[in-house]
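Complex shown without one protein chain; remaining protein chains in place.
To keep things simple, chains are lettered A, B and C as they appear, and every chain counts its residues starting from 1.
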Amino acid sequence: MYIKIKNNHIEFIKSANPYLIFATIFAFVIGLYYSLFQSPPDYIQGDSMRIMYIHVPSAWFALMTYSILAGSCVLWFITRNPLFNVVARSIAQVGMVFTLMSLITGSIWGKPTWGVWWVWDARLTSMLILFFLYIAYIFLWQAISNKELASKISAALAIIGFINIPVIKFSVDWWNTLHQPASISKLSAPSIDVSMLIPLFIMTAACFLFLVTVSLIRFRLVLIENKMLRTSSL
Amino acid sequence: MSNLIKRDLLLSFYSSANFFFTVSFFILILMLIPFAFGTQTEQLKVLFRGVVWIALALSIIITVDRIYNDDYEDGNLDIIMQKNKTTEYLIISKYITHWFIYCLPLLVILPVLSFLFYLDYLETVQIFINLFIGSFGMVFIANFVSALTLGARRTIFLKAIIMIPLFVPFIIFGSDAGSWPILLALSMLSFVISIYVTAYGLRLYGE
Amino acid sequence: MNELKTENLSCKRGENIVLNNINFSIKSGETLVVKGRNGSGKTTLLRILSNFITSYEGKVLFNDVGISDDNLYNSKFNLIGQKNSLKENLSIKKNLELWDILFNEALNHAKLLEHNNLYHLINKDVSSLSDGQKKCISLHRLNYNKCDMWFLDEPFVFLDEVNANLLIEKINQFNENMGTVILTSNINLPKKFHKEINI
Partner (left out) sequence: MNELLDMGGYAIFVWSSYGIFFFSLIIFFLINISNLRKYEKIFNKTKNKIE
């Protein structure tokens, strides 16, 4: 179970880096072409529907990244393998960026669709709180000077946040049924046309490639950071 | 365990300024409602139910450093941990004293304040019950955040960022009159999590 | 007759080794001086011995029982760390009262503090005292808790000659009553004690 990070692994990641960057750019270009030119406008929402192609992938990856983050923190506590800590720390900031992007694009999309920039419903509120969980994770690590301690504590915090998210989702849902009796017509379950599915799929793939690329760059960064912490404290 | 409670109570008695500060802070936040929103009776009633929770959350946040940090920084936590080999007793007595010193005064002053905001007896009792149960849950959360962030000094803003998302469920349910069973469930959940996490934080601190 | 000993004690902090293969044994009535440079792990050693740090390699045995297994061990020592454990904004008297409760023991502070010529200051705030005076009051904690061992972390720092001699006298007395003392120091002490190790 104990996976040690060897030098040739890092060399491999290093050599894969340009290809990954190229693939990401390529996927984004294709995705942009499909989402802006090739797909038809939605018959209700018109062209504002196109924001979905960047909003939905970033929301997915915001959630997925936090799941990976919390999962690797749990695995770190179980196996004591430092690799999981490095993974958690390298993925956190990418997740934060995706969360912020999904919030921004979501509210820009909300203006033409709902008529308002922001709706206090469960999904948006828990996304906002997710953003603050990322911030807490990242900045707590920076605030504690003993870095080994910092990793442990911020990992514990990430797991608590993971428990908190469903609780918040549930309570905001409950709150909505009490305080806002369907004042805003939400998007009904979208029956997405195939012509919309293709750009969405390509954009998702592109965002995934971006996630992998930047996470691997940050992986190397975090490894070097760890080594520097070690040598300077000797 | 009883020694620690006695000592913490005496300490808060000696530095009784702290105690008056939190109560004054609580009252002053609520006092801002009429200034900010006007003095219409119906509006004040509605706002009071919500803002009383915000005031409670803020007064707990500003006291979070006093739970473990003060004792950690001057070294008293060493003695406390040496004297209490079973960390759970230590943690539970800290819960009790923190609630007793910083939440009980707020609850005592609450009926007076709610009459100032034109609420009748029944409504006051409902708010009181909710606040009573919810304040325990918030104290549990404040305790584990305090224990976890012992290594990060003087970062009250960061602690607030960590704590406010955890307070959200309490505030959502707190402002509804009949939701005390859910608050009780939330408090119990936070107790279970808190006692593990606080013990973990204190153990890490010891190292 | 108590014996405290370590066998191949090593301690790692992340990747760097703080303590490497520490072996010593100390019996009742003896004093061990732990010497070493700044950051050589003296404080870590004392914190291991007082059960605060539990993740280490090797063994720490008190009367041939591991210290983390011995439920009574925590009441057998007094640790005086580098922090003074004093509330700066309270007077000495109030601080002593708080300690009395914490240690569950009421001492005759007047007599004990007169020794260090501190009793007339008892109503002053701790923040108005000098570092040496704070250290003296911190060392006053040794009077609590009739125990078998004292762990002193840099006890002579900030002390003037008179107080340092008083402390040495106190340690000698404690040794005669079959007490064990482990103290750390990075300077040469005015008196030779029984044992000395370098780390």
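Points to keep in mind about this one:
In this section, a residue touches a chain if its C-beta (ideal position, glycine included) is under 8 Å from a C-beta of that chain, and two chains touch if they have at least 3 such contacts.
Because the structure is predicted, anything quoted here is derived from the model rather than measured.
Every shown chain touched by the omitted chain in the complete complex is listed here: A. Screening A:Val97, A:Ala122 or A:Ile138 for touch with the missing chain picks out A:Val97. Touching the chain that is not shown, out of A:Ser72, A:Asn85, A:Thr105 or A:Ser126: A:Thr105 (per the contact rule at the top).
In the full complex, chain A touches the hidden chain at residues 28, 32, 36-37, 41, 46-48, 50-51, 54-55, 58, 93-94, 97, 100-101, 104-105, 108-109, 111-112, 210, 213-214, 217-218, 220-221, 224-225, 227-228, 231-232.
As a working rule, only the chains that are shown with their structure count from here on.
For the pair chain A and chain C, the distance between mean C-alpha positions equals 50 Å.
Rounded to whole angstrom units, the spacing between the C-alpha centres of chain B and chain C is 36. Centroids built from CA atoms put chain B at 32 Å from chain A. For chain B, residues touching at least two other chains, in rising order: 207. Residues 129, 132-133, 135-136, 139-140, 143-146, 149-150, 152-153, 156-157, 160-161, 163-164, 167-168, 171-172, 174-175, 178 of chain A are the ones touching chain B in the complex. Of all residues in chain C, those touching chain B in their complex are 47, 50-55, 71, 74, 79, 81-90, 94, 97-99, 101-104, 141.
Residues 3-4, 6-7, 10-11, 14-15, 70, 73-76, 78-83, 85, 203, 206-207 of chain B touch chain C in their complex.
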